[in-house]
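All protein chains but one are shown in place.
Naming follows writing order (A, B and C), and every chain is counted from residue 1.
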Amino acid sequence: MTLAGELDIAAVSQLDEALHRAQADAPLVVLDLRALEFIDASAATLILAADRRIRRAGGRLVVVRGGATIHALFALIGLDQKLEFMHRPFAAITEPVAFTQGG
Amino acid sequence: MTLAGELDIAAVSQLDEALHRAQADAPLVVLDLRALEFIDASAATLILAADRRIRRAGGRLVVVRGGATIHALFALIGLDQKLEFMHRPFAAITEPVAFTQGG
Amino acid sequence: MPVSHETHPGLHRVMRATPDAVAVARHAVAAFACDHGASARRASDIALAVSEACTNAVVHAYLDHDEPGTVEVDASRREGSLAVRVADHGRGLRPRPDSPGPGLGLPLIHVLSDECVLADGDPGTVVDLRFAIPQPV
Partner (left out) sequence: MPVSHETHPGLHRVMRATPDAVAVARHAVAAFACDHGASARRASDIALAVSEACTNAVVHAYLDHDEPGTVEVDASRREGSLAVRVADHGRGLRPRPDSPGPGLGLPLIHVLSDECVLADGDPGTVVDLRFAIPQPV
C-alpha cells in the first residue's frame, strides 16, 4: 500500500479505512511512505493502531520510511521505535499492493 | 464502595483493582465519594473507565457525589455529564459494600 | 523564492474551522517562513506545529456549536524569529475525556517551537508560537 500526498485531519478517516482494507487483504502489509509529502500526529497514530491490530491478528506491518521530514514526525512522537521500518522495499512486494491516497 | 482520603497517582493502581473487584461482586456498583478529600484527573478517568466496563457487561455504576471541590474536578474534565451521579445514596445500598481506600 | 521584507508586512488568514482549512493554513505559513529566511527543514517544522494547532481548533474549539466558527492564523517576522499565532473563538482550551485525538498535539507543538504560550481568547484559545530563525542578510 502506497501513501501519497498529505495526510492530515482531512484524510484520517480515509486512511483508517484503507488500513483496515489492507489488513483484510493479506497477513503482511507493506506501507510505503516514500511518496508522502506531509503527515501529522493523528495520521501517524492511526498507523501505530493498525500495526497493533495487525500483529494481534497474527499479521505484520512493515513501513517503508518516507523522506526526512516525514520520518522526523515519527521520531518526534517516538514511533520510529514502535513500528517496523525498512529503508527500501523488496522489489517483489511493492508492485501488487499499490494504493494512492489523498494528494 | 466508599472511597476516602486522597486519590492521586500514588493510589491509582489500588483504585483500579478495587473497581474491578466491585464489578465482580454485583451488577450494581455504588461508588460513594462523600468521604473523599482529593481526586485527580487520572483517578476520575479510572472511574469513567469502570463505568464503561460495567455498562458493557450489563451492569450499572452510580456515583454518590463528593463535596464541592471533588465534584469540581469531575465538572472540569466533563465527567459530570458522563457518569450517573446522585446526591444521596439509598440507605439500603451504602451499608454492605463499604471499602476504605488510601487515607 | 525570497522576497524583500517590505512587501510582506505579515500573514493574516481567517478561515472557517473545517478539516480542509488545516492544509491551507499550513501551506500559507510554510511559504511565509521560507520567504522570511527559514530553511526547508525549519519551514516543515513550523508547518507541522501550525497544522497541529489548527487541527485542535477544528477538532475541539467548536464542539458545542452547530456550525464551526473561524480559525485565524497570523505570522510575522520578528528580530531573529518568526511569530505565529493560531486563534479560535470556541469553547477555550479545556480537558476533554472523550477526545478523539491521541493527545500528542500540545506536546508536539511545544517541542517544535522555541516558545509556546497558550492563552485564553475571549472566548476561545490563542496559541502563540515563536520559532527562532536567523535574520537573513
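FYI, a residue touches a chain if its C-beta (ideal position, glycine included) is under 8 Å from a C-beta of that chain, and two chains touch if they have at least 3 such contacts.
The structure presented is a predicted model; accordingly, all values stated were derived computationally and were not measured.
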| item | value |
| --- | --- |
| Which displayed chains the unshown chain touches | A, B, C |
| Contact partner of the left-out chain, one of C:19, C:69, C:92 or C:121 | C:92 |
| Candidates C:19, C:69, C:107 or C:121 - the one touching the absent chain | C:107 |
| Hidden partner chain, residues of chain A it touches | 41, 45, 48, 76-79, 82 |
| Positions on chain B where the hidden chain makes contact | 6, 8-10, 38, 40-42, 45, 68-69, 72-73, 76-77 |
| Contact footprint on chain C, counting only the chain that is left out | 92-97, 99, 102-104, 106-108, 110-111, 115-119 |
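As a working rule, only the chains that are shown with their structure count from here on.
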| item | value |
| --- | --- |
| Multi-partner residues of chain A (at least 2 other chains) | none |
| Chain C, residues touching no fewer than two other chains | none |
